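To start, I am sharing the structure in question, which I have written as structure tokens.
As you look at this complex, bear in mind that one protein chain is not there, while each of the others sits in place.
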Amino acid sequence: MVVVMTPEATPADVEAVVNLVQSAGGQAFVSRGLTRTIVGLVGDVADFEALNLGSLAGVLQVIRVSVPFKLVSREHHAARSVIRVGGVPIGPGTLTVIAGPCAVESPEQTLQAAWMAKSAGASMLRGGAFKPRTSPYSYQGMGEDGLRILADVRSETGLPVVTEVIDPGHVDMVASYADMLQIGARNMQNFALLQAVGSAGKPVLLKRGFSATIEEWLSAAEYIAQRGNLDIVLCERGIRTFETATRNTLDISAVPVVQRLSHLPVIVDPSHSGGRRDLVLPLTRAAIAVGADGLIIDVHPAPKTALCDGDQALTETDIREISDMMASWPPLMGRMLAASPDEVGHVPAGV
Amino acid sequence: MVVVMTPEATPADVEAVVNLVQSAGGQAFVSRGLTRTIVGLVGDVADFEALNLGSLAGVLQVIRVSVPFKLVSREHHAARSVIRVGGVPIGPGTLTVIAGPCAVESPEQTLQAAWMAKSAGASMLRGGAFKPRTSPYSYQGMGEDGLRILADVRSETGLPVVTEVIDPGHVDMVASYADMLQIGARNMQNFALLQAVGSAGKPVLLKRGFSATIEEWLSAAEYIAQRGNLDIVLCERGIRTFETATRNTLDISAVPVVQRLSHLPVIVDPSHSGGRRDLVLPLTRAAIAVGADGLIIDVHPAPKTALCDGDQALTETDIREISDMMASWPPLMGRMLAASPDEVGHVPAGV
Amino acid sequence: MVVVMTPEATPADVEAVVNLVQSAGGQAFVSRGLTRTIVGLVGDVADFEALNLGSLAGVLQVIRVSVPFKLVSREHHAARSVIRVGGVPIGPGTLTVIAGPCAVESPEQTLQAAWMAKSAGASMLRGGAFKPRTSPYSYQGMGEDGLRILADVRSETGLPVVTEVIDPGHVDMVASYADMLQIGARNMQNFALLQAVGSAGKPVLLKRGFSATIEEWLSAAEYIAQRGNLDIVLCERGIRTFETATRNTLDISAVPVVQRLSHLPVIVDPSHSGGRRDLVLPLTRAAIAVGADGLIIDVHPAPKTALCDGDQALTETDIREISDMMASWPPLMGRMLAASPDEVGHVPAGV
Partner (left out) sequence: MVVVMTPEATPADVEAVVNLVQSAGGQAFVSRGLTRTIVGLVGDVADFEALNLGSLAGVLQVIRVSVPFKLVSREHHAARSVIRVGGVPIGPGTLTVIAGPCAVESPEQTLQAAWMAKSAGASMLRGGAFKPRTSPYSYQGMGEDGLRILADVRSETGLPVVTEVIDPGHVDMVASYADMLQIGARNMQNFALLQAVGSAGKPVLLKRGFSATIEEWLSAAEYIAQRGNLDIVLCERGIRTFETATRNTLDISAVPVVQRLSHLPVIVDPSHSGGRRDLVLPLTRAAIAVGADGLIIDVHPAPKTALCDGDQALTETDIREISDMMASWPPLMGRMLAASPDEVGHVPAGV
């Protein structure tokens, strides 16, 4: 940490800072300039933060120079991690596609969507049974019945399942069905939920809050890690900006930035970031090219009747394009398309 | 709702929209222009939203023209509401000050802060026992012990207590101590929590998410209202913008905008929006002048040792200024300073 | 300045930083921590910035701790300035109201608007002859004819005139008519224009760019000051955020923040920030209460036919409310309403 003194700070003010830091077991180095004095702090940042140095007389600014997360940081864990979900790897070396319907609506719709996902190259199935919706009058999901459908579709297709959990009280129940627990963007700072999934013994997909800085996102991951669960995959899904032409603004730069700061895998959601079907393919290509470890894509057998986010679900023509892309693009990035753990589920004719 | 067709839309495309709307029990009026055709929809918006009109061929844009909240809207409830918390009114006619420490740290600190609050004109006490913190390494609060302290301080000072709840599983327990339940900014779209406090039988203080639009904020209130609880007070506490000189940007305009859209009272948090002690007084004056129904202010007997947000807590000089302001400013706005329900708690000498 | 080294930085990396700083005539103090080393720099920041320290091996971050503006800063000019425009003071002690039509449309409209302005308590007239409009198909202003109208209305009413200039090549011509030159929000970083008005010998009203940080805004003022012109008044007029309920988000906190950083006066534009007539009165009160040195308000005798921004111009009822407010509110802030320099212009009956 660095403490910047105001131009009017007295020598006594500076000494007070130094003494307080030393009393907390830290070291303080004073640099006196022409108009300002700077105090560099060495020791445990968490201790220093409790000192409220910003409240002391003569202090202009306190600048933290180390990151507020440890377990998920690359500082002490340089190698990038590979997370395995039901046998499917996510991390460097592979490109993992997760696909499925935004919301589980029926066994038929979910199964059809799963076959579409598989055609597109997906090795995992996503589907929402509990839906966090802005309006209480929007469709809220099938609940546990939806989870049962997902489990059945997994048996039939061999695809491991990732599904969202929105209530700490549901975590154990959802974990009993799912292979991976998803924390949605609106719950990224729902700390009770983060702690609950940290203790649930299943990998976690942590979406970035639409207004979260990268630092806040990694701090949220740290909450999960702190409970002993380091099987975390981060998902960039667009941030809120002034631009209204797209639902959110995909922060494509976040992928390499996070990969430098953290050892955790980072995937991209090209469906929710743009919120428009015509953007899914270009954003999928951009995500692969920027170095993402995977993708999570909305597919629905009949987007026009989808109960949730039908505007962005892909058609079968799109699926074929994605399937072609998955054959040619990952090798350019030195990656292999991740295979599903069980290849018994053959795509039936007509899908 | 209005459906805007693309310039290339065919008559059959337009007819498909009209038919779909009619099949859902609505009416559709077609306006044909030189380059575009517009279809106006009449009927139940919730029904129309399920139609996924945006997915139909030839549809450029679907514009919703009605608000997505009903119970909290002024459209059918023109009179502005007064919410009562332990006998203290919040609403038009009064200016209600809520004050107290960001975090409950000890019985002494909380009691002292409560007397400070009362000196400043407060008729309610705030204090956090469960703290949602960005980093898992920051102080997380005293939990239920903190709630007991708040209840004891209420007995001594007569001030009703508002405190934050962060886990749906804790709502009943927190409600057994508190007079009002606070939903913090990070949990504004924690829908499981909103539904839980909607059923808890206590008034709710709903802070605006730091990246929530006004429409999303009112939709969050609608979640609470839908469970039968209309005792909701809204709190503007600053939004996230590109400006870094202040912790958040107080959206002062939100107060009159929300008061036009909703019958619920709106208060302002001048402490968290600026995040700087020197801004609390000017922002408090601005909030009163813009027409806020109340304020929620951080006070701490010893800000330099505060475990949370000490940088923004007020000193005793500030308290005197606020006390003076509360004597002269509310009448300018046609308001009376709300009195605490119990005037037995005298401020002891030396505070 | 502070240079933060990466955890992997070698002693040679640190030495390279120290040597480079010393070669530029500065001093460097090294603080070695457990995981990071920090180098504090003492000397001329402008020299250090040219060194590209961020490009050196082992450098994580370069943090500037001093402000990038000098002439407009309070660091060496603690007293807040009073700027005089045609005899009207703007600064501490007074509250100065500037009012008039967004665009000059005709002699009659401008004169009527000027009398309305005077009724509202204004001591200066604003009116646009050159209008920067987002679309080339919107009304672009009357040009020099409009300036002649403004000068005539000044003669009749005694109100000094502020008007916008948008082209460096027009500055002398506009300055020959106006008492104060306005730089609009979109031109805040039009540096050629800033330099031109810095040399024009007239006071300048510098609006904040709708996406400018406070630091960028003061740096823009520094461009003007550097040409020898310190007669600058700053105007907060709302910033661009994600919220769409208002045209812009008035950053009310910017007023006290800027007043601490700079000695220049700060006024508020309640008309353009909200973009809605119903917000002008509450935001005017909030601006006075937060400590603004003045206001600039749109008035138009017939808003429904205004060629520009009619949605936000006030009616006569609003004018009376503002007039009443100007009698009672400024004294609360220890200010007097600034009088117009010439009181001969009587408001004719019927206005």
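Per-chain numbering from 1; labels A, B and C assigned in written order.
Methods note: a residue touches a chain if its C-beta (ideal position, glycine included) is under 8 Å from a C-beta of that chain, and two chains touch if they have at least 3 such contacts.
Bear in mind the structure is a predicted one, so any value in this text is a computation, not a measurement.
Q: Considering the complete complex, identify which of A:Pro92, A:Pro107 or A:Gly291 is in touch with the unshown chain.
A: Checking the options A:Pro92, A:Pro107 or A:Gly291, the one contacting the hidden chain is A:Gly291.
Q: For the chain left off this view, which of C:Asp179, C:Glu222 or C:Glu236 is in contact with it?
A: Answering carefully, the residue with contact to the hidden chain is C:Glu222.
Q: Tell me which of A:Pro11, A:Gly93, A:Pro256 or A:Gly334 is the one touching the absent chain.
A: From the options A:Pro11, A:Gly93, A:Pro256 or A:Gly334, the contact with the absent chain belongs to A:Pro256.
Q: List the subunit A residues touching the unshown chain?
A: Output for subunit A: 211, 213-215, 239, 241-246, 249-257, 260, 273-274, 278-279, 282-283, 285-291, 328-329, 332.
Q: What residue numbers in subunit B mark contact with the hidden partner chain?
A: Considering the whole complex, subunit B reaches the absent chain at 2, 4, 7, 27, 29, 31-36, 38, 40-43, 60-61, 63, 65-66, 75, 211, 240-242, 244.
Q: Would you write out the residues of subunit C that touch the absent chain, in ascending order?
A: Output for subunit C: 46, 49-50, 52, 54-56, 68-69, 132-139, 166-170, 186-187, 189-193, 209-211, 216, 219, 222-223, 226, 240, 303-307, 310-311.
What we mean here is this: only the chains that are shown with their structure count from here on.
Q: Could you classify the subunit B-subunit C contact as same or different, where same means more than half of all interface residue numbers appear on both copies?
A: same
Q: Taking the mean of the C-alpha atoms as each chain's centre, how many Å separate subunit A from subunit B?
A: One centre to the other, that is 27 Å.
Q: Approximately how many whole Å separate the CA-defined centres of subunit A and subunit C?
A: Going by mean C-alpha positions, subunit A sits 40 Å from subunit C.
Q: Which whole number of Å gives the spacing of the CA centres of subunit B and subunit C?
A: Roughly 31 Å separates the two chain centres.
Q: At which residue positions does subunit B touch at least two other chains?
A: Expected reply: 211.
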